[in-house]
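Got a structure for you, written out below as structure tokens; questions coming shortly.
Complex shown without one protein chain; remaining protein chains in place.
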Amino acid sequence: MIQEDIVRHGISRLMGLVPTLLMLITIAFFLIRVAPGGPFDSEKPLPPEIRANLDAKYHLDEPLIQQYFRYLGQILVLDFGPSYQYKDWTVNELIARGFPVSLTIGALAMVLAFVLGTLIGITAALRQNSWVDYGAMGFAMLGMSIPNFVIAPALILLLAVNAGWLPAGGWDWSIQRMVLPVITLALPVIAYIARLTRGSMIEVLHSNYIRTARSKGLPKRIVIGRHALKPALLPVISYMGPATAGLITGSVIVEQIYSIPGIGSYFVQGALNRDYTLVMGVVIFYGVIIIVLNFIVDMLYAWLNPRIRYDEGR
Amino acid sequence: MRGLFRFSQVLSTDVAADDPFAAALAQEPIKGRSLWADAWHRVLRNRAAVTSGIVMLVMVMLVIFGPMLSEWSGDYTDWDHTSSPPNLETGHWFGTDAVGRDIFVRTLQGGRISLLVGVVATLVSLVIGVSYGAIAGYYGGTTDRLMMRAVDIIYALPFMFFVILLMVVFGRHILLIFVAIGAVNWLDMARIVRGQTLGLKNTEYVEAARACGVGHWAIIRRHIVPNLIGVVIVYVTLTIPQVILVESFLSFLGLGVQEPMSSWGALVNDGAQDMESAPWTLAFPAAFLTITLYCFNYIGDGLRDALDPKDKS
Partner (left out) sequence: MAVSCGGEGDGPEGGRSSRPQPVEEVLLDGRPIPSVLADEQVLIRGNGEEPQTLDPHLAEGVPSGHILRDLFEGLTTEAPDGRIIPGAASRWNISGDGLTYTFYLRRDGAWSNGDALTAEDFVFSIRRSADPVTASNYGNMLYPIASAREVLSGELPTDALGVTSLDRFTLQITLTDPTPYFLNLLAHPSLYPVHRASLEAHGRRFSRPGNLVSNGAYMLEEWAIRSHIGLVKNPNYHGVDDVILERVRYLPIEDQSTELKTFRAGEMHWTYEVPNNQFKWLRENYPDELVVSPWLGSYFFGFNLLREPFIDSPDLRRALVLAIDRDVLTDKVTQFGELPSYNLVPPGVTDYEPAIPDYASWTQEEREAEARRLYALAGYSAEKPLRVEIRYNTSENHKKVALAIASMWKQVLGAIATLVNEEWKVFLQNRDQQVVTQVFRAGWIGDYNDPHTFLSLFHSDHGLNDYGYSNSTVDTLLQEISSERIPGRRQRMMQETERIIIEDDPILLVYTYVTRRLVDSRVRGWQDNVMDHHYSRGMYILKARSASSGRAKPADEGGE
């Protein structure tokens, strides 16, 4: 019964993907052009004739609607166009080169955060209000109480400059260069997940059916592992979708401070440079990932929480 | 709910061991405790929460009245003492920054802004998010699908891009920062509330209420929302610090509050650049920021623990 519901729900969600994407593209397209300034504004001014040429070359002189449809046509063949800022590269190339980097540190950070976060949260919940609880949570919360643009330089100072154990930044796919960025990225998420886990675990542990299970004399491990864990992790699963997408597509701060060539800073730099194509490309890319991840999370959530029915108007 | 009420009444009755009935009759009328009073007592027993509460009160006092204690103002540039360490003689108790402004006053004034941003933006996201999520979760079906589809779309716009654009198009007014952050944060709240509502909607007592003919709004108000409070409160106390951090992130990008106003985020960002050469520019604002965030979190934890109706501890 549940499987059918889930599958039906899944298919309808998948079909909704297209209009969602379309709306996303449209909103982003027009929104970014509202901002004052354009890609060709620079301190060395262009003579008006040359400016006119450039605009023509990039079709910026066409009416906005026409540009929009032209862009849609390009998207259909997955051509995101040339970057306005990085003139020698296309947006496809930039994303193709940047994304694997962001994905790697993002995924590693997510795994680290999930494992450590849930461990800390569960431990704290099981020993609620004890010193273990306070200590573990206190430590975990450092991650969301100190901004990462303080943690990152501090780590570099301690571990790279003073101790010399790790490199100061940069990227060459070596483990050494992944350590600090992954840790920095993971810290706030560890904190968040730990709190979420702890909170929800405590609620679950006090719920009726857990108390029933305990009163039946079931060993604690089974109670926790088999009965409490799944519902306790529900809010965490909910959170994982957006959190993972955010991590994967890169953290602007981490990439900037550690000098990592991911796609995180393309958002910000793209907007600030009015690199329309790059921003659109990254926005769409990010949008697809988020939509897919949300979808997976929804499915997971439904599978884990039997109380949700997909009423089609019930 | 009513069952719970009676249960706690029983608990709080002082029953004499030998003649329970007589003893009970002889008692004064039992003053029952509402859920909220219960909760309040529980909070008071949570040492971390109480300490944090007191610290926050002190913090708010400091932030409002503290700058008056110092002889310096936040925008006076003391050229003779640029980038100087804390010094009791000069009155620069926390030292000065690179242009000679007093860090003590700047930190406290920055606190005003940070706290303001945290609270207001969270309120904005709370109001929008809870209403939206509750409605979507309660009505379910097509309404829910459409509403959550809208959330998906907005969610798919990368937050930073959206805020930057807003900043850029409308200028960097502080009101805009409230609105921009709040307007993006409500999405998380809405999803969570909607999820919880979906779950609550199908519980027995809600179904019972519906069977009795109780109206939709009444159900939402009396049965759904109070049960959401626990989740919402935890979420709010997780959001305020998050918002404060987001503002600091905006400052990192140069899009936060405008000079000469400052926020803890902006101060910490400036300080982080010079953490070795002028550590006081980082230490004090960072300490205030960290302590505040910790406090909010402990208070939130305490509230959540206290409000959990199933928690007997």
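So that you can tell them apart, the chains are marked A and B in the order they are listed, and the count of residues begins at 1 in each.
Quick note on the criterion: a residue touches a chain if its C-beta (ideal position, glycine included) is under 8 Å from a C-beta of that chain, and two chains touch if they have at least 3 such contacts.
Keep in mind it's a predicted model, so treat the numbers as computed, not measured.
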Candidate in contact with the missing chain, chosen from A:T26, A:N162 or A:T212: A:N162
Sole contact to the chain not displayed, among B:P86, B:G100 or B:G199: B:G100
Hidden-chain contact residue, picked from the options B:S83, B:S131 or B:N202: B:S83
Touch criterion as defined above, residue of A:L60, A:L94, A:L234 or A:V282 at the omitted chain: A:L94
Sites on chain A contacted by the missing partner chain, in the whole complex: 35-38, 41-47, 49-50, 53-54, 57, 82, 85-89, 94, 97-98, 153, 156-158, 160-164, 167-172, 174, 256-259, 261, 265, 272-274
Positions on chain B contacted by the hidden chain, ascending: 75-77, 79, 82-83, 98-100, 167-168, 172, 254-255, 258-260, 270, 272-274, 276-278
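Everything that follows uses one rule, which is that only the chains that are shown with their structure count from here on.
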Chain centre separation (chain A, chain B; CA means) in Å: 23
In the complex, chain B residues that touch chain A: 46, 48, 140-142, 145, 149, 152-153, 155-158, 160-162, 164-165, 168-169, 188, 191-192, 195, 198-199, 202-203, 230, 234, 238, 241-242, 245, 248-249, 252-253, 265, 268-269, 271-273, 275-276, 282, 286, 289-290, 293-294, 297, 301, 304-305, 308, 310-313
For the chain A and chain B complex, residues of the former touching the latter: 12, 16, 19-20, 23-24, 27-28, 31-32, 34-36, 128-129, 134, 137-138, 141-142, 144-147, 149-150, 153-154, 157, 188, 192, 195, 199, 202-203, 206-208, 234-235, 238, 242, 249, 252-253, 267-268, 271-272, 279, 282-283, 286-287, 290-291, 294, 301, 305, 307-309, 311-314
